[in-house]
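Shown below is the structure under consideration.
Every protein chain except one is present and positioned as in the full complex.
By letter and in written order, the chains are A, B and C; residue numbering begins at 1 in each of them.
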Amino acid sequence: MSQARIRVAVAGASGRMGREVVKMVLADPELELVAAVARSTSGIDAGRMVGVEACGVEVTQDLELALVESKADVLVDFTAPQSAASNTRLAIRHKVRPVMGTTGFTPQDIEELDKLCKENGIGGLIAPNFSIGAILMMKFAAQAAKYMPHVEIIEYHGDQKLDAPSGTSIKTAELISQVRGELRQGNPKEEETIEGARGGYYDGFRIHSVRLPGVFAQQEVVFGAFGQTLKIRHDSYDRAGYMPGVAVAVKKVMTYEGLVYGFEHIMD
Amino acid sequence: MSQARIRVAVAGASGRMGREVVKMVLADPELELVAAVARSTSGIDAGRMVGVEACGVEVTQDLELALVESKADVLVDFTAPQSAASNTRLAIRHKVRPVMGTTGFTPQDIEELDKLCKENGIGGLIAPNFSIGAILMMKFAAQAAKYMPHVEIIEYHGDQKLDAPSGTSIKTAELISQVRGELRQGNPKEEETIEGARGGYYDGFRIHSVRLPGVFAQQEVVFGAFGQTLKIRHDSYDRAGYMPGVAVAVKKVMTYEGLVYGFEHIMD
Amino acid sequence: MSQARIRVAVAGASGRMGREVVKMVLADPELELVAAVARSTSGIDAGRMVGVEACGVEVTQDLELALVESKADVLVDFTAPQSAASNTRLAIRHKVRPVMGTTGFTPQDIEELDKLCKENGIGGLIAPNFSIGAILMMKFAAQAAKYMPHVEIIEYHGDQKLDAPSGTSIKTAELISQVRGELRQGNPKEEETIEGARGGYYDGFRIHSVRLPGVFAQQEVVFGAFGQTLKIRHDSYDRAGYMPGVAVAVKKVMTYEGLVYGFEHIMD
Partner (left out) sequence: MSQARIRVAVAGASGRMGREVVKMVLADPELELVAAVARSTSGIDAGRMVGVEACGVEVTQDLELALVESKADVLVDFTAPQSAASNTRLAIRHKVRPVMGTTGFTPQDIEELDKLCKENGIGGLIAPNFSIGAILMMKFAAQAAKYMPHVEIIEYHGDQKLDAPSGTSIKTAELISQVRGELRQGNPKEEETIEGARGGYYDGFRIHSVRLPGVFAQQEVVFGAFGQTLKIRHDSYDRAGYMPGVAVAVKKVMTYEGLVYGFEHIMD
């Protein structure tokens, strides 16, 4: 297949996620890096910046200029919430499909950007989570809860994390909550001899947050029923684990029109 | 809800699975036990036979007579492969919906029985596996393999089990194999210093069978990708774990026409 | 080896644990059942009572009489806290080694009974937990905490259990606490967005109690350090799982003098 490669521009290229995106695009034979934009770093070769060999694409500072000159098909943006909506608008106006790994969109933003995508005949994606494994875990958890409504979530993160429970565990809890009927689990007369032992309460079930050094991000959703348990567990070892999801998104966004919110909706 | 309870007849009522079915039907408020058939034991109260209080239904030996006299809505049959097809035919002719936990049906049998069900305007189900958790595990494994094609299966059973790998693990492997493209995993130059260490080969991936005392039936399907792993694990602790699935089947079979093969197809 | 079998009397023989002990003794070729004592049931054959074939030992009601007449070497007692100390005293006076699976001993009781054992030249054991696996888990957890002090405990029990955390998890926490220096784990600025998510606090670390149907008793102790985690997990599937430990105790108690408190101390 001598199919043309997809032309990819990366915004936020010098950030922790942006660097991984640059590396991934350079390594994927179906993708071609055509622009790398970063506020602070500029002038250096994008390949060199991420520790691989030079690729001939210089890091620049002006996103609009980069999108126009590079004739990019897709923009992958891991910048900041403040610039998310405006960068998306900019990309769509130049018919560059946005793949946004940034949060900070209001429902109004999403509605407007979806309309804009359709007017321009292109697809777009906003995804707070690009980890295929994590998304499958959440999807399966929601499916299982219909049949095995008794469930608890145990999530593990590094011991310096500030908030508990994790965003992913709350998202999972919401999805479970939507599919099962009202159910307050456990013995109504249950008593904690050490306060908090039973975890955080969420709509009838419990979330437990473990914090230990050496752990990056792990979650286990455990379902219990008469004579059996079902566990769905995702272990994320590092930031690079999100890249296969970004690669899928870049390819998929070429195939539809309109703006999709949530990576799970572009999975078949 | 003053809805009428579903009238259930049980064949093979004195067997290990049959006894569990009798107990489950007696305990479920939406179900009513109207007949219990067993070759060997007869004359005793079905409740007593399974160690609970008397229920007023005597165990009898003649299936056809029992179906006719009891006006059963559903027959749950955990007898033997030899009687499976003829029992199913008998039930359908009397407009009793068959829920068969027996193997031994040929594709021709299934086609014929499906036609017979439709002619009689009733539903039916043949299910080699009634464990909701095990079925969800297989379903999720097949879904995950589309996105994370690198996979291995580890299954655990009691140490006296004769065959390896288990039927469930082979069924899981088949489902995975159907959804992913050709993929021979691992390093092509890999060498075993102890023969068999890498497990059993199935269409590009591996199945490992662990046999230990104390284990009833467990299986873990592990998917690996860049920076992450996803695990789906089912632990079955005893035979009673299949009953929630039988209960779902009995209720569901009242709602459709035709014969369904495989419990997974009646799950939404 | 034509060695004489150890003569075993069982008190509380008709209880849930007592029945398992009777079965275990009848099945172990090194042990001989010589008496079975129960308050309520009497006159029936002990084998029949537990659902195996008759063994020629009738269940009786008087413990002292049974000990004297049977010339028992060892008494296994799973009665109640109220009778525990007096039964132990009774056994020792008749030079029958007590193996007590009952709680309810005061430190004074233990001191006195130890003295009594020594005076009579026999061994004895009081053990709140006979599960070899659970005891190994606790022992390993305490050993690991010396080298990997960052730890959390997650314990799983059936959803009708009243108290949280479990006795075993608290015992494990105590053992960990004794071997490691002062250490308040986690980020001091950590915040719970759902109260209780971080679990129950015990001397610097956390215990999480999961309650789900289908689970009997499970515990996982997780240690985290730079770039690695170590997990020690015990899954108990049913009451019978305690019997191998009782068998070890019955044999071991023949080999020493004095009263030992805690099964872990008779493991090599």
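The working rule: contacts are C-beta pairs under 8 Å (C-beta built on N, C-alpha and C of every residue); 3 or more make two chains touch, one makes a residue touch a chain.
Since we're looking at a predicted model, the values are computed, not measured.
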Completion exercise
Where C:71, C:93, C:115 or C:239 are the choices, the one touching the absent chain is C:239
Handout entry: Residue of B:67, B:136 or B:154 in touch with the missing chain, whole complex considered
Key = B:154
Problem - Hidden-chain contact residue, picked from the options C:29, C:56 or C:227 - result: C:227
Fill in the blank from the handout: Residues on chain C facing the left-out chain by the touch rule are 131-134, 136-137, 139-140, 143-144, 146-148, 223, 225-244, 248, 267-268
Completion exercise
Interface residues of chain A toward the undisplayed chain are 214, 216, 237, 241
Problem - Residues from chain B at the interface with the omitted partner, ascending - result: 150-152, 154, 156, 159-165, 170, 185-187, 189-202, 206-215, 222-229
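Keep in mind that, in the parts below, only the chains that are shown with their structure count from here on.
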Fill in the blank from the handout: Per the C-alpha centroid definition, the whole-Å distance linking chain A and chain B comes out as 37
Practice task
Can you check how far apart chain A and chain C are, centre to centre, with Cα atoms defining each centre and the answer in Å?
Solution key: 48
Practice task
Would you give the residues of chain B that are in contact with at least 2 other chains, written as numbers and ranges?
Solution key: 237, 241
